[in-house]
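Just one protein chain is left out here, and the rest sit where they should.
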Amino acid sequence: MEMNIAIKENDNLKMDGDIRIKVKAHHLSVYYGKFRALTDINMEIQERKITAIIGPSGCGKSTLLRSFNRMNDLTPSARIEGEIELDEEDIYGNNVDVVDVRRRIGMVFQRPNPFPKSIYDNVAYGPRLYGIHQRGVLDGIVESSIKQAALWDEVKDKLHQSGMSLSGGQQQRLCIARALAVQPEVILMDEPASALDPISTLRIEELMHDLAKNYTIIIVTHNMQQAARVSDFTAMMMIDETRSGRMIEYNSTNIIFTRPEDKRTEDYVTGRFG
Amino acid sequence: MDIEPQETHSSIRRTLESEIQELKDELLYLGSMVEKQILGSVDGLKKRDLEAAQKIIDTDKEINSKRYDIEEKVMIAIATQQPMAHDLRLLASILEIAGELERMGDYAKGIATINIRMKDEPLLKPLVDIPRMAQKGTDMLHRSLTAFLNEDVEAARAIPQEDDDVDHLYDQVYRELMVLIIQDPKGIQRANWLLWAAHNLERVADRVTNICERTIFSATGEMREISSEKKD
Partner (left out) sequence: MTDYNELLRNGVVKRRLLRKSTNVFMLGLTGALTLLALVPLFWIIGYVVYRGGSNINIALFTQMPRPMGVAGGGVLHAIEGSIIVTILATTFAVVPGVLAAFYASRNPNTPLGVALRFSTDVLSGVPSIIVGLFGYALIVKPEKHYSALAGGVALAVIMLPTIIRTTEEMLKLVPSNLREGSLALGAPEWKTSVSVLLPAALNGVITGVLLSVARAAGETAPLLFTTLGNDRFDVGAIVSSGITNHQSIFAIIGRIFNSPIDSLPLTLWKYAQQPYPERVNQAWAVAFVLLVLVLATNIIARVWIELRKRKLRG
């Protein structure tokens, strides 16, 4: 399988077993009506790694992220060209069930958005959608998801309390637990810590490292240090003269932040513009 | 498709850039201190000036403290400015080079120590090649620092080749001293010291090669050992 990534010999990539590509964007362009928001995006996301998408404001990072779980479908004027493959199947194909795509590719948003329900019901919402109603099974899923989100000790005695009574950082972890409850394979995170205080931010970053053992994570962030701390691979995006977003460079994080190949990437990560 | 980057505003990172400039100036200053020490120690040895030698030894403390000063500033810049890519490589290289310079200072101190140890015993022979080694070495050092500050990759690749000249001079010193020892075995102690001094100067040239490696790394990201053409 060809990989669209330049790997230098003396780079310290974690080579644990085969490299599997989980998600792949292939000549992807996204249009909102006549406006071309993304042009010719090509990237291969490795399984169980954290891939960050960085770039200046308005370069199309969120649009790209939302293409991965077909959230762009919610915008009436949106349409795409090209393919996005999950395990080598085009998620925009004709016989594809959007609901299943969204189950397998979960999303965590910039501002925590717990439902106005109890903590338990927040996490159980997803499984209930898919017909799981037995109390015992739900209890197990809820507990396991909240534990994976590193929130269990803080809420185990108050599962019946409203999800909105938690602090910002806790709410975000609750949203992560909620996404985990439907057993996704990929987790998309759109600036997951930008609305949180620094300590909560670091906790979420630690959590990402733990989650990456089992899930493929794609994160959009405008915080470069966060991308450097957290990700294995980084993709740099920018808008061209038609204000369409393009991928400028895509490589392992170590290379992007110590010796990027493209001058525009260098200028951006050193803070010389953006 | 050609995508133009937006205008680069160096003013965005004025603080970091001025800190980097300050560090470069400090490094240059440290370099010139070390050059003076090396030339001064050999000159003192040639003239058997024991006072000068003592001064060299005392001045080494300043070199050490300047080196730690530079280190601390680099650490602070890294912690507070989160430099990336080229900036990061540059700062890491400044750290390394400061260390190399400090060790070169130690070599000069070693030569001054030899001078003092020899006390009032005369030199085995008038020094010719050893001063030449010092001259060559400090000249290489000076040019290598200039290359680093100017990010002159070509110069950085060329300078290490001159290490061969220094090695030739060292071999010459060695052979001459061997002859002298055979002629007069009582001079073996002094010959040993002189050989040691020459060895220190040969090490100076080696460290200049390290500085050139760092220059290339800082400018291009390429980390490769430059080996001299001479076969061991």
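Letters A and B name the chains as they come in the text, with residue numbers starting at 1 for each one.
Everything below uses one rule, namely that a residue touches a chain if its C-beta (ideal position, glycine included) is under 8 Å from a C-beta of that chain, and two chains touch if they have at least 3 such contacts.
Since this is a predicted model, take the numbers as computed values, not measurements.
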Problem - Interface partners of the hidden chain - shown chains only, full complex considered - result: A
Problem - Residue, one of A:25, A:182 or A:196, that touches the chain absent here - result: A:182
Handout entry: Missing-chain contacts mapped onto chain A
Key = 69, 71, 74, 98-100, 102-103, 106-107, 109-111, 113, 115-117, 125-126, 129-130, 158, 161-162, 164-166, 175, 178-179, 182
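Quick note on the criterion: only the chains that are shown with their structure count from here on.
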Completion exercise
Cα centroid separation, chain A vs chain B, in Å, comes to 49
Problem - Residues of chain A defined as touching chain B within the complex - result: 10, 224-225, 228, 238, 240-241, 246, 248, 257-260, 263-264, 266-267, 269-273
Practice task
Can you check the complex and tell me which residues of chain B touch chain A?
Solution key: 1, 3-10, 12-13, 16, 82-89, 220-221, 223
